[in-house]
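One protein chain is absent from this view; the other protein chains keep their places.
Now for subunit A:
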Amino acid sequence: RVSSDGKTPKFQPPPKPVIIDRKTKKEESRFLSPEFIPPRGRKDPLKYYIERKDMIQRRKVFNIPEFYVGHILAVTTANPLASDKSSRFVGICIQRGGTGLGATFVLRNVIEDQGVEICYELYSPRIQAIEVLKLEKRLDENLMYLRDALPEYSTVDVNMKPVPRMDNEEIPVNKVQVRMKPKPWSKRWERPKYNIKGIKFELPEHKMQAAQKWSQPWLEFDMLREYDTSKIEEKIRKELSEELEK
């Protein structure tokens, strides 16, 4: 190459690649599945330890992804009566319950104008695959009120493609306010004991204030009812990371 002024150009080294260290971010977002945390009680911790070992064994063989209430999941289970011996169900996770090996989650969908809810056990050997199609958290931990909401809020497309997600991103919170069918509902969701933030209540003011009669404002100050799980969680996380590395 000939430059304009006749001299050979000075060698410009290519720009060095910038390495973005993502390792620190990954360690911060440590998710511990809620079924690992033992409930408060007088049971021997040995029972929970043995259960956790079995849970870890299962997790080594079968991948249970991280998910919360409000995510849209697709579960394939083994079904002896179906033609390919497996059946697939897609739905929104409305509740996660149970601890230990009996941990369950309920998926809800509306298929041909009929609402369907199926309660799956996370550690059941019949489950062949769990895929997370869409990640989004909701304002509440329990979406049972979707039963009394308009069916459009519970319909999930059965042939939905998984929405791509960047790793190490915060899980977005969907702040949708759900509109309900006219009363009566299966539970009185306006009452403060359910503490639901995700419903757009179209009830008259006097009904909302009448519901506040059942509020128990002293409950938040009742210190003995608090269950501080931070230390227990630390121990379990350490145990899990040790076991899964083996």
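One rule holds for everything that comes next: a contact is a pair of C-beta atoms (placed from the backbone, for glycine too) under 8 Å apart; a residue touches a chain by one contact, two chains touch by 3 or more; residues count from 1.
Note that in this section contacts and distances are computed from a predicted model.
Student: UniProt names the one chain left off this complex as which of "NADH dehydrogenase [ubiquinone] 1 beta subcomplex subunit 9", "ATP synthase subunit a", "Large ribosomal subunit protein bL17m" or "Proteasome subunit alpha type-7-1"?
Tutor: According to UniProt, the chain not displayed is called "Large ribosomal subunit protein bL17m".
Student: Please identify which residue in A:Q114, A:N159, A:S186 or A:Q216 touches the non-displayed chain.
Tutor: With A:Q114, A:N159, A:S186 or A:Q216 as choices, the missing chain is touched by A:Q216.
Student: Going by the touch rule given at the top, which residues of subunit A touch the chain that is not shown?
Tutor: Touch with the absent chain occurs at residues 41-42, 216, 218, 221-224.
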